[in-house]
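Note that this complex is displayed minus one protein chain, with the remaining chains in position.
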Amino acid sequence: MGCAASDVAAALRAAAATIAEHRVELTDLDRPIGDADHGENMNRGFAAVVSKLDEGVPETPGAVLKTAASTLISKVGGAAGPLYGTAFLRAATALGDKSELDAGDVAAALRAGLDGVVARGKAVVGDATMVDALSPAADAAEAARGDGIAALLRAAADAADEGAGSTVPLVARKGRASYLGERSVGHLDPGARSSALLLRALATAAGAA
Amino acid sequence: MGCAASDVAAALRAAAATIAEHRVELTDLDRPIGDADHGENMNRGFAAVVSKLDEGVPETPGAVLKTAASTLISKVGGAAGPLYGTAFLRAATALGDKSELDAGDVAAALRAGLDGVVARGKAVVGDATMVDALSPAADAAEAARGDGIAALLRAAADAADEGAGSTVPLVARKGRASYLGERSVGHLDPGARSSALLLRALATAAGAA
Amino acid sequence: MKKIINDPETVVTDSLRGLAAAHSDLLRVEYDPAVVVRADAPVRGRVAVISGGGSGHEPLHGGFVGQGMLDAAVPGAVFTSPTPDAVQAAVNATTTDAGALLIVKNYTGDVLNFETAGELASADGLDVRSVVIDDDVAVADSTFTAGRRGVGGTVLLEKIAGAAAGRGDRLDDVEAVARKVIGQVRSIGVALTAPTVPHVGEPSFELGPDEIEFGIGIHGEPGRERIPAEPADALVSRMLDALVEDLPFHQGDDVLLFTNSMGGTPLLELYLAHGIAERLLGERGINVRRRLVGPYITSLEMQGISLTLLRLDDELTDLWDSPVNTPALRWGV
Partner (left out) sequence: MKKIINDPETVVTDSLRGLAAAHSDLLRVEYDPAVVVRADAPVRGRVAVISGGGSGHEPLHGGFVGQGMLDAAVPGAVFTSPTPDAVQAAVNATTTDAGALLIVKNYTGDVLNFETAGELASADGLDVRSVVIDDDVAVADSTFTAGRRGVGGTVLLEKIAGAAAGRGDRLDDVEAVARKVIGQVRSIGVALTAPTVPHVGEPSFELGPDEIEFGIGIHGEPGRERIPAEPADALVSRMLDALVEDLPFHQGDDVLLFTNSMGGTPLLELYLAHGIAERLLGERGINVRRRLVGPYITSLEMQGISLTLLRLDDELTDLWDSPVNTPALRWGV
């Protein structure tokens, strides 16, 4: 089964609902090692994406992602805004003007998104950022390319969960948490957590579709 | 038995010790209805009086009180400084250059001190100020004029205690507590309390002498 | 209590050392007794404008010493009025044949101590007058009580009286303009938290997590009324009601609006309150012609704000606009 623009839009709405639900959790994660705004930032941005989609859904999956990208860039602010914005923009570009996506397209979009985050933020795996969730997710998605979109996204979400969890014992080397040095150890990175939440929401949406 | 300059100096040292002991209590009384400094103000002033007496005790009771007055005026600050300063100054003036005081002198000095406070502060009995302690004390002292200095001061201290207690149910009409209007009800006035403490210290010193 | 101090006993003089170091071009400090004096005092031919009071309200009064405002400030212990000898030292350091005006906030302690100082100065043959400012509408005005407190209006009074002295007014005229300001200025304050006096070590009063004190003074005295916290629109409107009905201010009046932080309020909130006050005054037809926004008369770290309205005429407007150069207020220089 393929995935059209409307499916992508529905998945983004599901993602927005998840972020809204976890707003306080994400902000709380950002308190001990950051500035206590990640949940607010993400929620402001994804709520705006939903409003934008309410005005009308673009024709292709790529166009939907591009709308999401520019909305996130202009509404989220902070570090997460340009990073997620770039991720969505690169994913959109990778999809071109395809009207229906297959599993390979989704894996390629995830990879492109990750590359965008790395290009902007210069973080590598182990720096305790969203890259620690997104990078294993992109790998898992490529490995599950043959299993269909829903299974692929489940695998990616599982890998992202694990990757997010792996940030706990790390010394942060990028983002605000890095100012804490050794004191950043023992905390789940908020951006890694939001990445895992987003992928879980997409996987659930794809499973239900 | 009479009362010489050295006795007055000893009584002032006793008063200073009492104030030091009750510093926190006086400040705490000044917290709910004032600005939480009465104990500090009084202690700063009486400690300075002791230092001054350490430099040398003037020759007459009146001169001792005059030294105390000018020290209190320049060290206490706040409302209590000029009021107590004036009280001691008027008391000193009432004593002239007598070298030995009898009970009648002490009663007259108390009356003069009270009049000084009233002249400066314009408070009447019932306004919930130090006048509520000092005024019955001056009356009691006059009534006990025949009983000797120690008994006279004991009577004055008893009356001052009672007078201070009488401020509790009153609406304050002078000083900082008056800003509270009805909310000033239910509090012991700090200046009435310090007046009662001072008289008790003088009475105890006179009794021991 | 956490404070950036060495010792509660020396906090005022230790702080004055920093003021002197930072602003040696504008002022000098004498330490025993403590007095802040214009660098070029005494200024021949100029009426000396002097104020003072307890410390803990900074920048009031020391931060207003300089060209076009105060000739001297007399800082007492924290929240405690200075003693007459200190006021006298300020008079002696600044006062010429032109005389001096003492600006006294209406608190029993300040009034009594400045009164004594004034008597001492007169005995020395100096022409020294006093005005007592009592602009706080939170307190019922009555001759049977201590009367209203002097609060935010003091800042405006010090600026305007200093400007009058600066343009060469004689003492009679400086005093007259000061009395005009006192007649036309009203203030009201609220507190969200209490200040902590260094030598006391705990907050001056207790406030619940959803309570505010309405009608607060500047010494950690409790306010007139304890009310539940409310949105800024409602709070500012409540404050303006108290102000506007008092003087009263009329439709068509020109005013100076002074939105003051009590010390611990973020500027973000202060400007927010100021914006609401301008809007609400506009709705009442009162013309805000001048404004001052910032922490100018504070109560240590207390969170809260006060609003002050001064009815303006041409003379007061000119005096307000005239150049001033002090640590805390500066323009035209």
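By letter and in written order, the chains are A, B and C; residue numbering begins at 1 in each of them.
One rule holds for everything that comes next: a residue touches a chain if its C-beta (ideal position, glycine included) is under 8 Å from a C-beta of that chain, and two chains touch if they have at least 3 such contacts.
These numbers come from a predicted model, not from an experiment.
Colleague: Under the definition given at the start, what are the shown partners of the omitted chain?
Modeller: A, C
Colleague: Determine which one of C:127, C:254, C:278 or C:318 touches the chain that has been left out.
Modeller: C:278
Colleague: In the complete assembly, which of C:28, C:129, C:284 or C:330 touches the absent chain?
Modeller: Residue touching the chain left out of view: C:330.
Colleague: In the full complex, which bits of subunit A touch the chain not displayed? Write them out.
Modeller: With respect to the unshown chain, the touching residues of subunit A are 27, 31-37, 40-41, 44, 73-83, 120-121, 173-176, 178-181, 183.
Colleague: Residues on subunit C that touch the omitted chain in the whole complex?
Modeller: Touch with the absent chain occurs at residues 1-7, 11-12, 14-22, 55-56, 58-59, 63, 78, 192-193, 209-210, 212, 229, 231-233, 235, 259, 263-276, 278-279, 288, 291, 293, 295, 298, 300-301, 303, 305, 327, 330-333.
By definition in this document, only the chains that are shown with their structure count from here on.
Colleague: Graph of touching chains, which shape: line, ring, star, complete, other?
Modeller: Per interface graph, the chains form some other shape.
Colleague: Tell me the chain pair with the top count of C-beta pairs in contact.
Modeller: Per-pair contact counts point to B-C as the maximum.
Colleague: Return the distance between the CA-based centres of subunit B and subunit C, expressed in whole Å.
Modeller: The answer is 32 Å.
Colleague: Could you give the separation in Å between the centres of subunit A and subunit B, each centre being the mean of its C-alpha atoms?
Modeller: Centre separation, subunit A to subunit B: 75 Å.
Colleague: Using Cα averages as centroids, what's the distance between subunit A and subunit C in whole Å?
Modeller: Taking the average C-alpha coordinate of subunit A and of subunit C, the gap between them is 55 Å.
Colleague: Which residues of subunit B are in contact with two or more other chains?
Modeller: Not one residue of subunit B touches more than one other chain, so the list is empty.
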